[in-house]
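Below is a structure I'd like to ask you about.
Yeah, one chain of the complex is gone here, protein chain that is, but the others are all in their spots.
A and B label the chains in the order they appear, each numbered from 1.
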Amino acid sequence: MQRRLLGSAVAIVATVLVACGGGGGAQGGQRPIVIGVSVSLSGDFSGDGKALEQGYQLWADDVNAAGGLLGRKVEFKFVDDDSSTQQVVTNYQNLITADHVDLTFGPFSSLLTIPASTVAARYGYAFPEPAGGGPQVFSRGLKNLFFVQPAPVEDNLVSYVRWLLSLPAGERPTTAAYATQDDPFTQPQLDKARQLLEAAGVRTVYSKVYPAETSDYTPLALAVAQSHADVVLLGTQLPDAVAFVQTFIQQHYNPRSLIETTGPDQGAQFSDKIGLANTEGIMVPSGWWSSARTYQNARFVKEFIAKYGGTPGSISADAAEAYSVGQVVAEAVNRIHSLDNAKLIQALHSGTFNTVQGKMSFDSAGRPQGQGTFLVQWQHGQTVPVYPAAIAIAKPEYPKPAWS
Amino acid sequence: MRLSGLALLLGVAVAFPIGLPGPATVNVGVFTLMYVGLATAWNIVGGYTGYISLGHAGFFGFGAYALGLIVTRAHVPAGVDVFLLVPLAGVATALFAIPVGWIALRTREATFVIVTIAVMFMLQILATNLRGLTGGSQGLAFPVPGWGAAFDVPFYYAMLALAATSLTVSWSIRRSRFGLGLLAIRDDEDRARSLGVRTEVSKLAAFVVSVALVGMIGGVYGYYVTYIYPQFVIDPLIGIAMVLMAFLGGMGTLAGPVVGALILEPAQLYFPYGLGQSRLYLVVYAAVFLIVILLLPRGVVPTLGDWLEQWRSHRLAEAQDRPRGDEAVVG
Partner (left out) sequence: MGPSLIIGAAALGVLTGGVYALMSSGLALIFGVMRIINVGHGAMVVLGAYLSFVLLRDWGVDPFLGLVVTMPIMFGLGVVLELVFVRPLRADREALSVLVTYALALGIEGVLGYLFSADYRQLRVSYDTASFAIGDFRITWVYVYGFLLAVAMLLALFGLLYRTRFGAAVRATMLNRTGAQLVGIDVERVSAIAFGIGMATAAAGGTLFGITTAFNPDSHYDLISRLLTIIVLGGLGSLRGAIVASLGMLVVEDVASVLISPTWADFTFFVILVVALVVRPQGLYGVRVRGAA
């Protein structure tokens, strides 16, 4: 009896699945271009996922307002991957083989990009992505992947190191403290920065890697504060970025310079937790900032605020990165007058593209060859680029003012 | 009759990927069969002995890392060869599970549940910290076979084979004296021991078999998603899902976990896909779940079985024109 139940259950489910799987054919005529994307709307990456979705959608709206791409409207099919590997794989499978989307754009973080890009490669889809730039992303031998940011992730702190070492001898820091999450995004950056600084003679007085799942950062922050280092480099996401600063404030520890890999670039979500006055002088590496005079950036900022509210300072870099993906693809598609993925992949590997993050091109593994990241610093309640001098709007503040 | 029913089942399952369904559906099939195997294997411990383990996800990940490390260290090329090494991952998981299980099974009921959770987190921490071995939080890469659009099909069959193995093992345990001993442990462990059941050994054997199967399934999973990270492959949600499915379908029964997996896993994959944008899918999922638990507390299979029996006995009484002993109204 149990087996009969089992049999009928299997039959029913199988029928339903076949019915669901078979559909999705194309209609002729001016049907819209559908772009499939898996975004993290729940789970660990949900804050960034939302920003990606906003950036992507804004790009689609702009393109459509200008007459569409190749004369057709652009539509997104967004699905939630719950920040999970399993789901992201299923999502792109479905988008490509069941929904037959024309193009695919990438999800959030190297963690999800790696499995997702393998799925896209299997079907020959181009995979331009805004947020997967850890070293492993490029070591998989994939030819269809393009990381749309000004530099591979591990080089993010190189500008900071150059700036520190360019300070006059009397002001240059002699000691440094490093703490980073055990994360494929943050750790490579810190490792590289530490190597470069140690080679230049800056003594490491504290260096720790902590689990990404840590819930209480206070003991770590205490240890950093007690090291009395001249400068502090932190590999963080938003919650720990906030927690470290809060503890530094409580402990009255004033490093001469503080840089965090993510957190200070999250606008209001960062500043309203530590107080706007306390943001003064904190630095973050960035590939984009709201006042940059890059391609279509002023328009992007204005429209983003009109559509989603907030201030220029509250726009997350994730949204700009997503927007850049759209820009790159639009430029490539317009050059080759085609949506064919194979041709698109070829086109993306050659030439340069203009984005709100600046000009960039891609090497054979998909690594961006852009102008590299810059240093952005909070000054008087705004984030401004301060280094290198060629693109700086203000001079870097050094040493960082004491907490208020 | 039973055998022909079984053959039909197997036939449907084997024929499934051939023909109509696209890769996306086969993909759902892979994950569904994965959970069929996981829920059935978990049931060997949770359902038969009554020891609820919420930490099986740790062994799932252990198996994934075991296979990944074997394959990368031995430079096994991508392709069918990797599948042949899966049993090795199962053996590795089994060996690891012996001391761990022995320690954990010294506790009972609620404490056991939490010890299993602790073991799972410990495994996750080890996977993250032993960077030289596992790659740490940077993850571990599996070789990627170049099977093109039919990529999912071999994985489907691999999962089918493992699910069939789990079912066969579960079925033969259930029919055996060993299985009887396990059920006795579930009912009353001290009484079982006093009646001569070798409880320590039996519990441990069930545990080791269960996690070995789970570890093998974990290995195939790792190969399928091509890249594993400690926090994603040792995921409490996977551990809870397999328990939920066994519960839903009917713990301790043979078909229960299978039914539970067939219902929940496609739902779990389609809900975020269809409803995810509204972010309310969690609420819907939870609501459906609560309704089922409250209405079918013993699980789908036993409850449906009960209803079927009740209906049958009414029909029988009717046919024999006997006065019915209960007050039930003819439906």
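Going forward, a contact is a pair of C-beta atoms (placed from the backbone, for glycine too) under 8 Å apart; a residue touches a chain by one contact, two chains touch by 3 or more.
These figures come from a predicted structure and were not determined experimentally.
S.K.: Which listed residue, B:7, B:118, B:133 or B:195, touches the chain dropped from view?
M.R.: Among B:7, B:118, B:133 or B:195, only B:118 touches the chain that is not shown.
S.K.: Which is it among B:84, B:195, B:287 or B:308 that touches the chain not included here?
M.R.: Touching the chain that is not displayed is residue B:287.
S.K.: Touch as defined at the start, partner being the missing chain; which of A:223, A:339 or A:365 qualifies?
M.R.: The missing chain is touched by A:223.
S.K.: Which positions on chain B touch the chain that was left off?
M.R.: The list for chain B reads 52, 54, 103-104, 106-115, 117-119, 121-122, 125-126, 128-129, 189-190, 236, 240, 243-244, 247, 251, 278-287, 289-290, 293-294, 297-298.
S.K.: If you put the missing chain back, which residues of chain A would it touch?
M.R.: Residues touching the hidden chain, for chain A, are 41-44, 46-47, 49-50, 182, 208-211, 213-216, 218-220, 222-223, 226-227, 238-239, 242-243, 246, 249-252, 269, 272-273, 275, 403.
Here is the rule we go by: only the chains that are shown with their structure count from here on.
S.K.: What whole-number Å value describes the gap between the mean CA coordinates of chain A and chain B?
M.R.: Using C-alpha averages as centres, the distance is 36 Å.
S.K.: Show which residues of chain B lie in contact with chain A when the two form their complex.
M.R.: 2, 5-6, 8-9, 12-13, 16, 20-25, 27-29, 31-32, 125, 128, 136-139, 141, 144, 148-149, 151-152, 224-229, 231-233, 235, 237, 253-255, 258-259, 262-263, 266, 269-270, 272-273, 276-277, 279, 281-282, 301, 304-305, 308
S.K.: In the complex formed with chain B, which residues of chain A make contact?
M.R.: Of all residues in chain A, those touching chain B are 1-7, 9-11, 13-14, 16-18, 20-22, 41-42, 78-82, 84-87, 89-91, 93-94, 96-98, 111, 114-115, 118, 122-123, 134-136, 139-140, 182-184, 187, 211-213.
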